[in-house]
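What follows is a set of notes on a single structure, which appears directly below.
One chain of protein is taken out of this complex; the other chains stay put.
Right after this comes chain A.
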Amino acid sequence: MAHEVHAPTKKGILANKTLWLCIGAAVFVIVGFLIPPPESLVKIISDQGFADQMIKWHLAHDVNEAARKTMIVLGIIPMAVIFFATEALPIGLTGILMPILAYFLGLLPEKEVGKSFAGDAPMFLLGVLAMGVVVVEVGLHKRLATWILGWTRGFLVPVFVLCISMSIIGSFISAHAMCAFMTPVIMAVYYGSVLAKSPSGQVEHDPALAKFLLFALCFSLNVGGVGSPAAGGRNVLMMGFWEGYKVPMDFFTWMKYGFPLAPVLGLMVAVYMLVIFGRNIKTKDLTPGLAALKEETKQMGKMKYEEWVTLGMLLLILLLWIFGGHGLGLGGPSLLALLIPVIFRITPWQKILHGISWDAWFMYCGALTLGELLKKSGAAMWLASTFLDALKSVGIGQGLGLWIGLSAFSGVMTNFMSDAGVTALLGPIVVPMSIMSGHPAEPWASGLATAFATSFAHFLIVGTPNNAIVYALGTYPDTGKNAIEPVDFVKYGFVAWILSLVLVWVLGFMVLFPLVGFPEGLLETARNVLMSGGAR
(Lines give C-alpha, C1' and ligand atoms only; values in the text may rest on other atoms or scores of the structure.)
Protein backbone atom coordinates (compact mmCIF):
# COMPACT_ATOMS: atom_id res chain seq x y z
CA MET A 1 0.00 0.00 0.00
CA ALA A 2 1.37 3.42 -0.90
CA HIS A 3 1.58 5.37 2.30
CA GLU A 4 2.38 8.83 1.09
CA VAL A 5 1.60 10.96 -1.87
CA HIS A 6 4.66 11.92 -3.81
CA ALA A 7 4.42 13.10 -7.36
CA PRO A 8 7.35 11.79 -9.37
CA THR A 9 10.10 14.05 -8.06
CA LYS A 10 11.58 16.61 -10.37
CA LYS A 11 14.78 15.16 -11.68
CA GLY A 12 18.05 16.57 -12.92
CA ILE A 13 18.17 20.27 -13.49
CA LEU A 14 14.56 20.83 -12.42
CA ALA A 15 15.40 19.56 -8.94
CA ASN A 16 18.08 22.19 -8.42
CA LYS A 17 16.09 24.77 -6.46
CA THR A 18 19.10 27.01 -5.83
CA LEU A 19 19.73 27.22 -9.54
CA TRP A 20 16.15 28.21 -10.28
CA LEU A 21 16.16 30.69 -7.39
CA CYS A 22 19.15 32.37 -8.99
CA ILE A 23 17.65 32.21 -12.48
CA GLY A 24 14.38 33.71 -11.25
CA ALA A 25 16.18 36.48 -9.40
CA ALA A 26 18.42 37.17 -12.40
CA VAL A 27 15.47 37.42 -14.78
CA PHE A 28 13.78 39.81 -12.34
CA VAL A 29 16.85 42.02 -12.16
CA ILE A 30 17.37 42.02 -15.92
CA VAL A 31 13.77 42.88 -16.78
CA GLY A 32 13.19 45.12 -13.78
CA PHE A 33 16.39 47.12 -13.70
CA LEU A 34 18.37 46.68 -16.90
CA ILE A 35 16.02 46.54 -19.88
CA PRO A 36 14.93 50.06 -20.90
CA PRO A 37 11.16 50.63 -20.71
CA PRO A 38 9.56 50.35 -24.17
CA GLU A 39 8.20 53.56 -25.69
CA SER A 40 4.70 52.14 -25.77
CA LEU A 41 4.84 51.45 -22.03
CA VAL A 42 6.04 54.97 -21.21
CA LYS A 43 3.23 56.37 -23.37
CA ILE A 44 0.57 54.32 -21.63
CA ILE A 45 1.64 55.15 -18.10
CA SER A 46 1.88 58.86 -18.85
CA ASP A 47 -1.29 59.14 -20.98
CA GLN A 48 -3.46 57.00 -18.68
CA GLY A 49 -2.47 58.66 -15.45
CA PHE A 50 -0.42 55.85 -13.88
CA ALA A 51 2.72 57.97 -13.72
CA ASP A 52 0.82 60.89 -12.16
CA GLN A 53 -0.64 58.59 -9.51
CA MET A 54 2.79 57.17 -8.65
CA ILE A 55 4.17 60.69 -8.36
CA LYS A 56 1.24 61.65 -6.14
CA TRP A 57 2.00 58.64 -3.94
CA HIS A 58 5.66 59.71 -3.77
CA LEU A 59 6.72 56.44 -5.38
CA ALA A 60 8.37 58.26 -8.30
CA HIS A 61 9.58 61.77 -9.09
CA ASP A 62 8.91 61.77 -12.82
CA VAL A 63 7.58 59.68 -15.70
CA ASN A 64 10.91 57.95 -16.27
CA GLU A 65 11.12 56.77 -12.70
CA ALA A 66 7.49 55.67 -12.85
CA ALA A 67 8.26 53.69 -16.01
CA ARG A 68 11.16 52.01 -14.20
CA LYS A 69 8.80 51.00 -11.38
CA THR A 70 6.46 49.50 -13.96
CA MET A 71 9.36 47.53 -15.42
CA ILE A 72 10.16 46.21 -11.94
CA VAL A 73 6.57 44.98 -11.67
CA LEU A 74 6.89 43.36 -15.10
CA GLY A 75 10.06 41.63 -13.95
CA ILE A 76 8.11 39.97 -11.17
CA ILE A 77 6.04 37.99 -13.70
CA PRO A 78 8.75 35.71 -15.17
CA MET A 79 10.28 35.33 -11.71
CA ALA A 80 6.91 34.23 -10.31
CA VAL A 81 6.38 31.80 -13.21
CA ILE A 82 9.78 30.22 -12.55
CA PHE A 83 9.21 30.02 -8.80
CA PHE A 84 5.70 28.56 -9.15
CA ALA A 85 6.76 25.99 -11.75
CA THR A 86 9.96 24.85 -10.03
CA GLU A 87 9.02 25.55 -6.39
CA ALA A 88 12.41 27.18 -5.98
CA LEU A 89 10.70 28.89 -3.06
CA PRO A 90 7.75 27.28 -1.26
CA ILE A 91 4.61 28.45 -3.02
CA GLY A 92 3.33 30.36 -0.01
CA LEU A 93 6.63 32.18 0.30
CA THR A 94 6.46 33.16 -3.37
CA GLY A 95 3.11 34.72 -2.49
CA ILE A 96 4.59 36.62 0.45
CA LEU A 97 7.41 37.84 -1.81
CA MET A 98 4.87 40.06 -3.60
CA PRO A 99 4.10 42.40 -0.67
CA ILE A 100 7.77 42.24 0.39
CA LEU A 101 8.84 43.58 -3.01
CA ALA A 102 6.00 46.10 -2.93
CA TYR A 103 7.22 47.46 0.42
CA PHE A 104 10.97 47.44 -0.16
CA LEU A 105 10.97 48.64 -3.76
CA GLY A 106 8.27 51.28 -3.25
CA LEU A 107 5.84 49.78 -5.73
CA LEU A 108 2.69 50.70 -3.81
CA PRO A 109 1.99 52.95 -0.81
CA GLU A 110 2.12 50.94 2.42
CA LYS A 111 -1.64 51.17 3.02
CA GLU A 112 -2.33 49.84 -0.46
CA VAL A 113 0.05 46.90 0.13
CA GLY A 114 -1.82 45.84 3.25
CA LYS A 115 -5.18 46.29 1.55
CA SER A 116 -4.13 44.22 -1.42
CA PHE A 117 -3.02 41.31 0.75
CA ALA A 118 -6.42 41.05 2.41
CA GLY A 119 -10.03 41.64 1.47
CA ASP A 120 -13.10 39.54 0.76
CA ALA A 121 -11.32 36.95 -1.38
CA PRO A 122 -8.75 35.87 1.25
CA MET A 123 -11.48 35.69 3.90
CA PHE A 124 -13.51 33.50 1.57
CA LEU A 125 -10.52 31.26 0.96
CA LEU A 126 -9.77 30.96 4.65
CA GLY A 127 -13.28 29.73 5.26
CA VAL A 128 -13.17 27.28 2.35
CA LEU A 129 -9.90 25.82 3.61
CA ALA A 130 -11.38 25.46 7.10
CA MET A 131 -14.46 23.73 5.69
CA GLY A 132 -12.24 21.09 4.13
CA VAL A 133 -10.53 20.46 7.45
CA VAL A 134 -13.81 20.08 9.33
CA VAL A 135 -15.39 17.77 6.74
CA VAL A 136 -12.39 15.43 6.95
CA GLU A 137 -12.15 15.59 10.76
CA VAL A 138 -15.75 14.51 11.30
CA GLY A 139 -15.59 11.94 8.51
CA LEU A 140 -18.38 13.40 6.41
CA HIS A 141 -16.38 12.62 3.28
CA LYS A 142 -16.68 8.89 4.07
CA ARG A 143 -20.42 9.22 4.48
CA LEU A 144 -20.63 11.01 1.13
CA ALA A 145 -18.71 8.27 -0.67
CA THR A 146 -20.87 5.49 0.76
CA TRP A 147 -24.05 7.42 -0.08
CA ILE A 148 -22.85 8.00 -3.60
CA LEU A 149 -21.65 4.54 -4.55
CA GLY A 150 -23.05 2.22 -1.90
CA TRP A 151 -26.39 1.72 -3.63
CA THR A 152 -25.04 1.10 -7.13
CA ARG A 153 -24.46 -2.22 -8.84
CA GLY A 154 -23.35 -3.55 -12.21
CA PHE A 155 -20.87 -1.63 -14.33
CA LEU A 156 -22.30 1.35 -16.17
CA VAL A 157 -24.37 2.69 -13.28
CA PRO A 158 -21.49 2.96 -10.78
CA VAL A 159 -19.27 4.48 -13.46
CA PHE A 160 -21.71 7.19 -14.47
CA VAL A 161 -22.69 7.85 -10.86
CA LEU A 162 -19.01 8.14 -9.90
CA CYS A 163 -18.12 10.58 -12.68
CA ILE A 164 -21.14 12.84 -12.40
CA SER A 165 -21.17 12.92 -8.60
CA MET A 166 -17.46 13.61 -8.32
CA SER A 167 -17.70 16.49 -10.79
CA ILE A 168 -20.51 17.99 -8.70
CA ILE A 169 -18.74 17.41 -5.39
CA GLY A 170 -15.55 18.87 -6.86
CA SER A 171 -17.49 22.08 -7.41
CA PHE A 172 -17.97 22.65 -3.70
CA ILE A 173 -15.48 20.91 -1.47
CA SER A 174 -11.81 20.09 -1.50
CA ALA A 175 -11.35 17.91 -4.55
CA HIS A 176 -7.89 16.91 -3.34
CA ALA A 177 -9.11 15.48 -0.04
CA MET A 178 -11.96 13.72 -1.85
CA CYS A 179 -9.44 12.30 -4.31
CA ALA A 180 -7.17 11.08 -1.51
CA PHE A 181 -10.14 9.39 0.13
CA MET A 182 -11.76 7.94 -2.98
CA THR A 183 -8.63 6.52 -4.62
CA PRO A 184 -8.20 3.65 -2.11
CA VAL A 185 -11.99 3.14 -2.16
CA ILE A 186 -11.92 2.79 -5.94
CA MET A 187 -8.97 0.39 -5.77
CA ALA A 188 -10.85 -1.67 -3.18
CA VAL A 189 -13.87 -1.80 -5.52
CA TYR A 190 -11.53 -2.79 -8.35
CA TYR A 191 -9.82 -5.49 -6.29
CA GLY A 192 -13.05 -6.95 -4.96
CA SER A 193 -14.40 -7.13 -8.51
CA VAL A 194 -11.37 -8.83 -10.08
CA LEU A 195 -11.03 -11.19 -7.12
CA ALA A 196 -14.59 -12.39 -7.61
CA LYS A 197 -13.80 -13.16 -11.23
CA SER A 198 -10.39 -14.79 -10.60
CA PRO A 199 -9.85 -18.51 -10.14
CA SER A 200 -9.45 -19.29 -6.44
CA GLY A 201 -6.11 -18.26 -5.02
CA GLN A 202 -4.93 -16.60 -8.20
CA VAL A 203 -5.71 -12.91 -8.73
CA GLU A 204 -5.96 -12.08 -12.40
CA HIS A 205 -5.49 -8.35 -12.62
CA ASP A 206 -7.33 -6.22 -15.12
CA PRO A 207 -5.04 -3.22 -15.71
CA ALA A 208 -7.48 -1.60 -18.11
CA LEU A 209 -10.16 -1.58 -15.43
CA ALA A 210 -7.79 -0.12 -12.84
CA LYS A 211 -6.72 2.70 -15.14
CA PHE A 212 -10.28 3.26 -16.26
CA LEU A 213 -11.57 3.70 -12.71
CA LEU A 214 -8.66 5.85 -11.53
CA PHE A 215 -8.74 8.24 -14.48
CA ALA A 216 -12.52 8.44 -14.32
CA LEU A 217 -12.23 9.54 -10.69
CA CYS A 218 -9.34 11.93 -11.27
CA PHE A 219 -10.64 13.71 -14.35
CA SER A 220 -14.15 14.00 -12.92
CA LEU A 221 -12.84 15.70 -9.80
CA ASN A 222 -10.66 17.97 -11.95
CA VAL A 223 -13.50 19.21 -14.15
CA GLY A 224 -15.69 19.95 -11.12
CA GLY A 225 -13.57 23.04 -10.60
CA VAL A 226 -15.77 25.05 -12.98
CA GLY A 227 -18.91 24.67 -10.88
CA SER A 228 -18.64 27.32 -8.19
CA PRO A 229 -16.19 29.76 -6.61
CA ALA A 230 -15.81 27.35 -3.70
CA ALA A 231 -14.22 24.80 -6.04
CA GLY A 232 -10.85 26.42 -5.78
CA GLY A 233 -8.76 29.43 -4.93
CA ARG A 234 -8.19 30.10 -8.61
CA ASN A 235 -11.87 30.97 -9.04
CA VAL A 236 -11.79 33.24 -6.02
CA LEU A 237 -8.71 34.99 -7.40
CA MET A 238 -10.57 35.83 -10.61
CA MET A 239 -13.47 37.16 -8.56
CA GLY A 240 -10.99 39.31 -6.64
CA PHE A 241 -9.64 40.73 -9.89
CA TRP A 242 -13.16 41.61 -11.08
CA GLU A 243 -13.83 43.29 -7.78
CA GLY A 244 -10.80 45.50 -8.43
CA TYR A 245 -12.56 46.82 -11.52
CA LYS A 246 -15.81 47.40 -9.61
CA VAL A 247 -17.62 44.55 -11.38
CA PRO A 248 -17.78 41.89 -8.67
CA MET A 249 -19.55 38.62 -9.47
CA ASP A 250 -21.51 36.92 -6.70
CA PHE A 251 -21.48 33.23 -5.86
CA PHE A 252 -24.76 32.32 -7.50
CA THR A 253 -23.94 34.15 -10.70
CA TRP A 254 -20.77 32.09 -11.12
CA MET A 255 -22.86 28.97 -10.56
CA LYS A 256 -25.22 30.02 -13.34
CA TYR A 257 -22.34 29.95 -15.81
CA GLY A 258 -20.29 27.12 -14.37
CA PHE A 259 -22.47 24.67 -12.48
CA PRO A 260 -24.44 23.34 -15.50
CA LEU A 261 -21.09 22.51 -17.09
CA ALA A 262 -19.86 20.37 -14.19
CA PRO A 263 -22.12 17.30 -14.54
CA VAL A 264 -21.93 17.47 -18.34
CA LEU A 265 -18.14 17.43 -18.12
CA GLY A 266 -18.42 14.53 -15.70
CA LEU A 267 -20.62 12.70 -18.19
CA MET A 268 -18.10 13.43 -20.92
CA VAL A 269 -15.35 11.89 -18.79
CA ALA A 270 -17.42 8.74 -18.27
CA VAL A 271 -18.21 8.34 -21.96
CA TYR A 272 -14.64 9.07 -23.03
CA MET A 273 -13.26 6.54 -20.55
CA LEU A 274 -15.70 3.91 -21.78
CA VAL A 275 -14.73 4.53 -25.38
CA ILE A 276 -11.00 4.36 -24.60
CA PHE A 277 -10.95 1.42 -22.22
CA GLY A 278 -14.25 -0.35 -22.76
CA ARG A 279 -13.02 -2.98 -25.18
CA ASN A 280 -9.96 -3.90 -23.07
CA ILE A 281 -11.75 -4.24 -19.76
CA LYS A 282 -12.28 -7.90 -18.84
CA THR A 283 -14.22 -7.40 -15.61
CA LYS A 284 -17.51 -5.80 -16.46
CA ASP A 285 -19.28 -6.21 -13.15
CA LEU A 286 -18.30 -4.07 -10.17
CA THR A 287 -21.02 -5.44 -7.86
CA PRO A 288 -18.67 -7.73 -5.89
CA GLY A 289 -16.31 -4.82 -5.24
CA LEU A 290 -19.17 -2.55 -4.24
CA ALA A 291 -20.36 -5.12 -1.71
CA ALA A 292 -17.58 -4.10 0.67
CA LEU A 293 -18.69 -0.48 0.39
CA LYS A 294 -22.26 -1.50 1.20
CA GLU A 295 -20.94 -3.33 4.25
CA GLU A 296 -19.10 -0.22 5.35
CA THR A 297 -22.27 1.84 4.88
CA LYS A 298 -24.09 -0.50 7.26
CA GLN A 299 -21.25 -0.36 9.79
CA MET A 300 -21.22 3.42 9.79
CA GLY A 301 -24.70 3.41 11.22
CA LYS A 302 -26.69 6.59 11.66
CA MET A 303 -25.19 10.03 11.18
CA LYS A 304 -23.44 11.33 14.27
CA TYR A 305 -23.96 14.74 15.91
CA GLU A 306 -20.71 16.06 14.41
CA GLU A 307 -21.77 15.06 10.93
CA TRP A 308 -25.16 16.70 11.29
CA VAL A 309 -23.62 19.96 12.50
CA THR A 310 -21.07 19.93 9.68
CA LEU A 311 -23.71 19.23 7.05
CA GLY A 312 -25.90 21.97 8.50
CA MET A 313 -22.98 24.38 8.50
CA LEU A 314 -22.14 23.62 4.85
CA LEU A 315 -25.74 24.16 3.78
CA LEU A 316 -26.02 27.37 5.80
CA ILE A 317 -22.84 28.78 4.28
CA LEU A 318 -23.94 27.78 0.77
CA LEU A 319 -27.32 29.46 1.27
CA LEU A 320 -25.68 32.62 2.60
CA TRP A 321 -23.30 32.68 -0.36
CA ILE A 322 -26.20 32.41 -2.76
CA PHE A 323 -28.81 34.53 -1.02
CA GLY A 324 -26.83 36.54 1.52
CA GLY A 325 -26.48 39.61 -0.63
CA HIS A 326 -23.53 41.86 -1.30
CA GLY A 327 -23.33 43.10 2.27
CA LEU A 328 -22.07 39.76 3.50
CA GLY A 329 -19.75 39.24 0.56
CA LEU A 330 -18.29 35.78 0.22
CA GLY A 331 -15.93 36.15 3.15
CA GLY A 332 -18.61 36.72 5.76
CA PRO A 333 -20.42 33.39 5.42
CA SER A 334 -17.10 31.53 4.88
CA LEU A 335 -15.68 32.64 8.19
CA LEU A 336 -18.53 30.80 9.94
CA ALA A 337 -16.59 27.63 9.02
CA LEU A 338 -14.00 28.67 11.62
CA LEU A 339 -16.51 29.64 14.30
CA ILE A 340 -19.27 27.02 14.17
CA PRO A 341 -17.11 23.89 14.57
CA VAL A 342 -15.50 25.31 17.69
CA ILE A 343 -18.68 26.64 19.30
CA PHE A 344 -20.57 23.43 18.64
CA ARG A 345 -17.53 21.42 19.74
CA ILE A 346 -17.20 19.29 16.64
CA THR A 347 -13.59 20.19 15.85
CA PRO A 348 -11.03 21.71 18.21
CA TRP A 349 -9.60 25.09 17.22
CA GLN A 350 -6.04 23.74 17.10
CA LYS A 351 -7.06 21.07 14.59
CA ILE A 352 -8.55 23.73 12.34
CA LEU A 353 -5.45 25.90 12.66
CA HIS A 354 -3.12 23.03 11.89
CA GLY A 355 -5.25 21.68 9.09
CA ILE A 356 -5.55 24.91 7.09
CA SER A 357 -3.00 25.13 4.30
CA TRP A 358 -1.33 28.44 5.12
CA ASP A 359 0.95 27.81 2.15
CA ALA A 360 -2.08 28.01 -0.11
CA TRP A 361 -3.54 31.01 1.68
CA PHE A 362 -0.35 33.08 1.48
CA MET A 363 -0.03 32.18 -2.15
CA TYR A 364 -3.54 33.42 -2.93
CA CYS A 365 -3.05 36.65 -0.95
CA GLY A 366 0.25 37.24 -2.72
CA ALA A 367 -1.44 36.65 -6.06
CA LEU A 368 -3.96 39.39 -5.26
CA THR A 369 -1.10 41.75 -4.37
CA LEU A 370 0.58 40.95 -7.67
CA GLY A 371 -2.69 41.70 -9.43
CA GLU A 372 -2.86 45.06 -7.71
CA LEU A 373 0.76 45.81 -8.59
CA LEU A 374 0.13 45.01 -12.23
CA LYS A 375 -3.00 47.13 -12.27
CA LYS A 376 -1.74 50.21 -10.40
CA SER A 377 1.60 50.37 -12.22
CA GLY A 378 0.03 50.23 -15.66
CA ALA A 379 1.88 47.01 -16.47
CA ALA A 380 -1.39 45.13 -16.85
CA MET A 381 -2.75 47.69 -19.31
CA TRP A 382 0.45 47.68 -21.35
CA LEU A 383 0.57 43.88 -21.50
CA ALA A 384 -3.15 43.76 -22.25
CA SER A 385 -2.93 46.21 -25.14
CA THR A 386 0.18 44.48 -26.53
CA PHE A 387 -1.43 41.04 -26.45
CA LEU A 388 -4.74 42.35 -27.73
CA ASP A 389 -3.06 43.91 -30.76
CA ALA A 390 -1.40 40.55 -31.47
CA LEU A 391 -4.68 38.67 -31.07
CA LYS A 392 -6.55 41.15 -33.27
CA SER A 393 -4.00 40.61 -36.00
CA VAL A 394 -5.02 36.94 -36.14
CA GLY A 395 -8.72 37.68 -35.87
CA ILE A 396 -9.39 36.58 -32.30
CA GLY A 397 -9.42 39.92 -30.59
CA GLN A 398 -12.96 39.85 -29.30
CA GLY A 399 -15.80 37.65 -28.18
CA LEU A 400 -15.80 33.93 -28.94
CA GLY A 401 -12.39 33.95 -30.64
CA LEU A 402 -10.82 35.67 -27.65
CA TRP A 403 -12.50 33.32 -25.16
CA ILE A 404 -11.36 30.25 -27.09
CA GLY A 405 -7.81 31.59 -27.37
CA LEU A 406 -7.61 32.51 -23.69
CA SER A 407 -9.02 29.22 -22.47
CA ALA A 408 -6.65 27.27 -24.72
CA PHE A 409 -3.66 29.22 -23.41
CA SER A 410 -4.75 28.96 -19.80
CA GLY A 411 -5.53 25.27 -20.34
CA VAL A 412 -1.99 24.62 -21.57
CA MET A 413 -0.33 26.59 -18.78
CA THR A 414 -2.34 24.90 -16.05
CA ASN A 415 -0.78 21.56 -16.93
CA PHE A 416 2.67 22.92 -16.17
CA MET A 417 2.04 24.93 -13.06
CA SER A 418 -0.45 25.44 -10.28
CA ASP A 419 -4.00 26.40 -11.30
CA ALA A 420 -3.99 29.33 -8.94
CA GLY A 421 -0.61 30.44 -10.25
CA VAL A 422 -1.99 30.53 -13.79
CA THR A 423 -4.96 32.61 -12.71
CA ALA A 424 -2.75 34.88 -10.63
CA LEU A 425 -0.53 35.64 -13.60
CA LEU A 426 -3.11 35.76 -16.36
CA GLY A 427 -6.02 37.36 -14.50
CA PRO A 428 -4.56 40.87 -14.10
CA ILE A 429 -3.76 40.92 -17.83
CA VAL A 430 -6.88 39.17 -19.13
CA VAL A 431 -9.24 41.52 -17.30
CA PRO A 432 -7.98 44.82 -18.82
CA MET A 433 -7.39 43.11 -22.15
CA SER A 434 -10.95 41.90 -22.32
CA ILE A 435 -12.27 45.34 -21.34
CA MET A 436 -10.26 46.87 -24.17
CA SER A 437 -11.71 44.32 -26.60
CA GLY A 438 -15.04 46.10 -26.12
CA HIS A 439 -17.40 43.12 -25.91
CA PRO A 440 -20.37 43.81 -23.61
CA ALA A 441 -19.87 40.52 -21.75
CA GLU A 442 -16.46 41.62 -20.55
CA PRO A 443 -14.59 41.30 -18.34
CA TRP A 444 -16.63 38.44 -16.94
CA ALA A 445 -16.62 36.28 -20.07
CA SER A 446 -12.86 36.27 -20.60
CA GLY A 447 -12.26 35.82 -16.89
CA LEU A 448 -14.55 32.79 -16.84
CA ALA A 449 -12.91 31.41 -19.98
CA THR A 450 -9.51 31.69 -18.32
CA ALA A 451 -10.61 30.31 -14.95
CA PHE A 452 -12.64 27.40 -16.34
CA ALA A 453 -9.68 26.08 -18.31
CA THR A 454 -7.51 25.91 -15.19
CA SER A 455 -9.67 22.96 -14.14
CA PHE A 456 -8.42 20.89 -17.07
CA ALA A 457 -4.92 19.96 -15.91
CA HIS A 458 -5.36 16.40 -17.15
CA PHE A 459 -2.34 15.54 -19.24
CA LEU A 460 0.65 15.98 -16.97
CA ILE A 461 1.05 14.33 -13.62
CA VAL A 462 2.30 17.60 -12.15
CA GLY A 463 -0.69 19.49 -13.53
CA THR A 464 -2.75 19.25 -10.39
CA PRO A 465 -2.52 17.47 -7.03
CA ASN A 466 -5.40 15.14 -7.99
CA ASN A 467 -3.17 13.59 -10.66
CA ALA A 468 -0.34 13.03 -8.19
CA ILE A 469 -2.78 11.55 -5.69
CA VAL A 470 -4.30 8.93 -7.99
CA TYR A 471 -0.82 8.02 -9.19
CA ALA A 472 0.62 7.60 -5.69
CA LEU A 473 -2.37 6.02 -3.94
CA GLY A 474 -3.67 4.03 -6.92
CA THR A 475 -1.77 0.85 -6.14
CA TYR A 476 -2.76 -2.79 -6.47
CA PRO A 477 -3.53 -3.98 -2.91
CA ASP A 478 -1.67 -7.27 -3.37
CA THR A 479 1.51 -6.21 -5.15
CA GLY A 480 1.71 -2.57 -4.09
CA LYS A 481 2.56 -1.63 -7.69
CA ASN A 482 1.20 1.56 -9.21
CA ALA A 483 -1.76 0.98 -11.49
CA ILE A 484 -0.93 4.12 -13.50
CA GLU A 485 2.30 5.29 -15.06
CA PRO A 486 3.12 8.99 -15.46
CA VAL A 487 3.05 8.63 -19.24
CA ASP A 488 -0.56 7.42 -19.01
CA PHE A 489 -1.59 10.96 -18.16
CA VAL A 490 -0.25 12.10 -21.52
CA LYS A 491 -1.81 9.13 -23.32
CA TYR A 492 -5.27 9.46 -21.86
CA GLY A 493 -5.31 12.95 -20.43
CA PHE A 494 -4.48 14.87 -23.59
CA VAL A 495 -7.66 13.91 -25.42
CA ALA A 496 -9.66 14.43 -22.23
CA TRP A 497 -8.16 17.93 -22.10
CA ILE A 498 -9.20 18.70 -25.67
CA LEU A 499 -12.69 17.33 -25.08
CA SER A 500 -13.05 19.39 -21.88
CA LEU A 501 -12.07 22.57 -23.69
CA VAL A 502 -14.32 21.91 -26.69
CA LEU A 503 -17.26 21.19 -24.41
CA VAL A 504 -16.75 24.49 -22.58
CA TRP A 505 -16.43 26.34 -25.88
CA VAL A 506 -19.65 24.90 -27.24
CA LEU A 507 -21.83 24.51 -24.16
CA GLY A 508 -20.31 27.30 -22.11
CA PHE A 509 -19.48 30.07 -24.55
CA MET A 510 -22.03 29.39 -27.29
CA VAL A 511 -24.99 28.24 -25.20
CA LEU A 512 -24.74 29.30 -21.55
CA PHE A 513 -23.21 32.72 -22.08
CA PRO A 514 -26.06 33.91 -24.36
CA LEU A 515 -28.67 32.03 -22.31
CA VAL A 516 -27.65 33.44 -18.92
CA GLY A 517 -26.62 36.76 -20.39
CA PHE A 518 -24.54 39.50 -18.81
CA PRO A 519 -25.68 42.55 -16.83
CA GLU A 520 -26.19 45.90 -18.56
CA GLY A 521 -23.39 48.31 -18.00
CA LEU A 522 -20.85 45.66 -17.05
CA LEU A 523 -18.31 46.72 -19.64
CA GLU A 524 -18.86 50.45 -19.09
CA THR A 525 -18.30 50.18 -15.34
CA ALA A 526 -15.10 48.24 -15.79
CA ARG A 527 -13.93 50.51 -18.59
CA ASN A 528 -14.39 53.58 -16.38
CA VAL A 529 -12.09 52.04 -13.80
CA LEU A 530 -9.57 51.08 -16.46
CA MET A 531 -9.58 54.52 -18.09
CA SER A 532 -9.18 56.32 -14.78
CA GLY A 533 -5.75 54.78 -14.76
CA GLY A 534 -3.91 54.58 -11.47
CA ALA A 535 -6.41 56.85 -9.74
CA ARG A 536 -8.54 53.94 -8.51
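Simple rule for what comes next: a contact is a pair of C-beta atoms (placed from the backbone, for glycine too) under 8 Å apart; a residue touches a chain by one contact, two chains touch by 3 or more; residues count from 1.
In this section, contacts and distances are computed from a predicted model.
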Among "Response regulator", "Pup--protein ligase", "RNA polymerase sigma factor" or "DyP dimeric alpha+beta barrel domain-containing protein", the UniProt name of the subunit that does not appear here: "Response regulator"
Contact with the hidden chain (one of A:P37, A:P158, A:P263 or A:P465): A:P465
Which residue of A:D62, A:E110 or A:D478 touches the chain not shown here: A:D478
Listed residues A:A102, A:A121 or A:C179, member touching the removed chain: A:C179
Hidden partner interface residues of chain A, rising order: 1, 3-5, 91-92, 129, 132-133, 136, 141, 174-177, 179-181, 184, 191, 201, 232-234, 292, 295, 355, 357, 359-360, 363, 418-420, 464-465, 468-469, 473, 477-480
